[in-house]
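One protein chain is absent from this view; the other protein chains keep their places.
Moving on to subunit A:
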Amino acid sequence: MLQNIAIGQYVPGQSFLHRADPRSKLLFIVLFATLVFLGNNTITHSILIGFTLFTILLSRLSFTYILKSLKPVWFLILFTVILHIFMTKGGTVYYQWGSFTIEEQGVRQAIFISIRLGLLILFSSLLTLTTSPMDLTEGLERLLRPFGRIGVPVHEIALMMSIALRFIPTLMEETDKIIKAQTARGADFTSGNLVRRAKNLIPIAIPLFISAFRRAEELALAMEARGYRGGVGRTRLNKLQFTWRDVAIAVVAAALTFVIWWWRT
């Protein structure tokens, strides 16, 4: 029942994108987001669309699969489009009905904004599709490490994330077991109205929470037994390694920045 839920929706693979260092990918996304909002005309937007298509090809993932990532935000995009079409004024009036108009600037903005949102979402889902959650956590930890000096608990955040990742499958399995056990006792999770169904979740949630707390307690003890004493003086198994791929990404980043800067108006 729960097996079909993809976690972090990571799709293992061997493509260029899969094998690039998560730190470069994270940094590149930050840059890309900036560039997307710097672009302000047809040329820059076309360049960005072209670049995104190229990146999708590079990931060797199926195109339709990636487009699916737009599904949950479809509504948001549509809403922004409608808002802009009706509210933004300026330029030629395309349509008029009483005091109500659709004007050139409105349509233009609507198209640009939806392209921007779409590209950002496509790009970040490319990141999660090609990077394992573990690598992502580790990449984040490394990038955020300098902030540790100004009091950000980087080590704790990273540890929390990785323990969460480690326990998601265990807890899923457990939820599955509890559902089966409760079903065997005659509980019904699939019929009735929303309130009823929500109520029916209580006999799943309570045992799950109790067991999660027990697990947490035992894990804390096991961590202590293995000499855990917080982040001070701790080293990390070094797994991330920059390669030629990351150099390539840096070069592409520089080129893309230059091109967008050049063509924007």
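Criterion: a residue touches a chain if its C-beta (ideal position, glycine included) is under 8 Å from a C-beta of that chain, and two chains touch if they have at least 3 such contacts; residues count from 1.
Keep this in mind: contacts and distances are computed from a predicted model.
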### Query
If you look up the hidden chain in UniProt, what protein name do you find among "Acyl carrier protein", "Energy-coupling factor transporter ATPase", "SapC family protein" or "cytochrome-c oxidase"?
"Energy-coupling factor transporter ATPase"
#### Entry: Which of A:R19, A:K89, A:R196 or A:R234 contacts the chain that the document leaves out
A:R234
### Task
Using the definition of touch stated at the top, determine which of A:V30, A:A181 or A:L219 touches the missing chain.
A:L219
### Message
Applying the definition given at the start, please give the residues of subunit A touching the unseen chain.
### Response
133-134, 162-163, 165-166, 169-170, 173, 214-215, 218-219, 221-229, 233-238
